[in-house]
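Every protein chain of the complex appears in place save one, which is left out.
Chain IDs A, B and C follow the sequence of writing; residue 1 opens each chain.
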């Protein structure tokens, strides 16, 4: 075990996989010699060679397309999209090709591509360096969608994603790269060293795709969340003194419906929180599933807490971010009903 | 008033607007001399000239981008994407640019672009000529999303969209082009001539964006739907002899929340139906909103009826399509509870 | 808007009722274009992107440095494959018209492209076709009945009923699955070739798209990545002059050849007479040798004519002159190869008729067999359960549930 922040954990996952499987190659803008703008691939080109860790042209569509071709030819590409905000030029190759190869060829062709991309705000990135577009990918059948909230999971989930024969879009909440973050930008930054999930096995391990984690067991209310909002939820519930059960989805597709429903059936109350904009955000699907499965157990309407339905503004980052106040508000609302 | 099918109604809308506003231009693949693969722009190039009705290269990203530039320079472009399945190459220009111009320039720049695109299945188009990707666009703030279900609305909504200073993605359920369709492919085709909504005013009129329509008033259950599924819902409810209130959303963004909630508060039961795949489909957002607003009025869990979470398969079109049987099933389920 | 528009709008060779003017097609005499060493640098052969490599002259003689000097038996094989493609196409077109398949796309007039190119490649080379490359499947030996089963979405459909007709694939024959989305295969082929290079393997990748599809972003991505990594790939632009209703000027072909695009990226680029079996074979062999020796990618523009409608959903008489192909200056690939073989003394009208009869019978027999595995509306059908498979490698819970729901709905 070693202390790792999330960047180091991701780096370690790729390091482990480059060493274990000669078919694994990394590719992306600035990921080679430079080691990536967030340094996730630092040192890997030096260690494994220029032919395993490729710098690419600035063409997200080209990156995904060539990764597909490489995947079809026996490699296991891990492609970085520098910011999730820049994944759109690659979305046709993801939605129309990567997600469809196995289906349309009746299993004869597939491409085990993992697409890593930093998402989320809180780093003063303005409207084009802060987006959380995961909901879009959850609607495209044939792709798995992952978003870890801590170094331990990040490494285990990334290894599982790379080994998975289905394509995975792997979102990395960049505000969590250096430490857990409870939503209060005025508090001093907390490093991962002080958090148990910052203790990471150095070698190979996986965290299985499709399994949510109960971050905190409780009986008053279920909070379903993922990514940055996990810590905000923990803090908000603690501040209210609620015995909340907090579920970190970790994988959005396939969704761990059983975990959610077991919990909501127990608590009877549910708050869903994510950073992405609310309208048609992934919270809607979670809410729909919970309502469908647990309707008779609900003691209050399920509440959603999410980014506002606006672009992420540079100057109003903290008014935009769904921080503790908004989670508390929602918790109070569901708890008020008796 | 004249009899029009949906293609003729759309054609008439563009005809009216080309005549009224010299800033209106049409553009798209094969839409000029040829009049479009579905013939929606037939005759318009001859009537208004090659400079108002432009054939374009096959580059959806380039079509949207140049439409934006034209919009910024005072024109009012109506761009056709030949099939909604092919909108993905244009999605970066839609999500990162078209939807953001007004916001990021604090209102100084905007592009009043309307993007028309045929969607939906039922025409043996296979997995790349049948998709309904509207949910993705509903999550991108800054774009209005429209889907008419009949000729009258199609024309009025298209004119309203063209006149709107916000960008609009306008989905056309292509299975409805020639007639209403209740989901049974074995019945003889019904033309629009025999349907009241096939009676269309020849000149200018609008159907306002953001307003749902109550297709049928009723008190047993609310069915919220749009596009092709409107007629399937009507038929399914009639077959069960239910006094259903059936709402055709017409505009998905902005969503007419009041109309939905007024109805569900009255009926206490709700079924949501669309053709797009279920997971993170627009039904999830509708369900979420109704649950949030009408929880205490609900007498049964809201049900969703949708396409399966698979690509639209050529050979199993009718097993895929959420036809009357599936709507009936959902209706029975919500009605069973007393 | 009172002033006059100055926007330039490309005009096609002819609209319905007009006489086609193909004078815009730049044609070099057969044998006239020099053939550089395969090790040549891309920047030194710009002329190849503007001239037109031709081997077969009007007299059906093979001349010049690009003459591939193929064995007569290979030429006969090529003729056979092209004829089979044409006969198969004709039959399937009629079958669609009779309502027995939902859709079809012919390659009439363009048969040399797929057949000659495929013959110039090795079986281990990976092919990323468009929907108009049925010749690749036929040349690689795919049974006609297998193709028909795909067209029928029947119980032996290699796509298990999931794809529109003509969207074939063949893992055994190294032919990639075809997409309805134009051009997506182009950069995928480059990625496949990059992987071959990374693995130090000798195989190359080849891909095809149409003149209209060059406007798609993926065309640009393919050229950029191919140039940067010098990938062992052959990128083919089949310039059959038409997209659906728009002619190649709407893809930018009015200003410059499509081969010239490649030169601009530093990719070796050749413009070739696409209806000249020998020339197509020769340039493909040249490009393949470049790829295999590490000399990098090649773009080939094959100048041909889409004699057929775009697909069975299309009616070309709405937008172009009837019988315009009769004015096409590069003739018909089958007639030209046939004339050459006859001139060589290796073929005759009789043998030609016999071959046609044989292939007609093969196609007819294949159809008889294919329909026994089911048709669109009758006979055995695939199980609809298949719709839920292969979305993921293992079926997730939501699909398991949905499959169960569908089964209930059917009973």
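In the analysis below, a contact is a pair of C-beta atoms (placed from the backbone, for glycine too) under 8 Å apart; a residue touches a chain by one contact, two chains touch by 3 or more.
Note that this is a predicted model, so its numbers are computed, not measured.
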### Message
Using the touch definition given at the top, which of the shown chains does the missing chain touch?
### Response
A, B, C
### Task
Return the single residue from B:110, B:137, B:170 or B:321 that touches the missing chain.
B:110
### Task
Among C:221, C:310 or C:403, single out the residue that touches the unshown chain.
C:221
### Summary
Contacting the left-out chain: of B:74, B:191 or B:208, that is B:74
### Task
Can you list, in ascending order, the subunit C residues touching the missing chain?
1-10, 42-43, 46, 194, 197-201, 214-215, 217, 219-221, 223-224, 227-232, 249-252, 254-256, 260-267, 294, 296
### Task
Provide the residue numbers of subunit A that touch the chain removed from this figure.
22-23, 29-30, 32-35, 37, 49-51, 54-59, 61-62, 85-86, 88-89, 124-129, 278-279, 308-311, 313-316, 319-320, 325-326, 329
### Query
Residues of subunit B in contact with the chain that isn't shown?
25, 51-52, 56-57, 59, 61-62, 65-75, 89, 92-93, 96-97, 100-110, 141-142, 144, 164-166, 210, 253-255, 257-258
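We adopt the following convention: only the chains that are shown with their structure count from here on.
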### Task
Please indicate the chain closest to the centre of the assembly, with centres calculated from CA atoms only.
B
### Rounded Å distance between subunit A and subunit B, as computed from the means of their C-alpha atoms
31
### Gap in Å, rounded to a whole number, between the CA centres of subunit C and subunit A
41
### Query
So what's the Cα centroid distance for subunit B and subunit C, whole Å?
36
### Query
When you check subunit B against every other chain, which residues touch at least two of them?
61, 85, 88-89, 127-128, 279, 309-311
#### Entry: Numbers and ranges of subunit C residues touching at least 2 other chains
159-160, 162-163, 167, 179, 181, 217, 391, 398
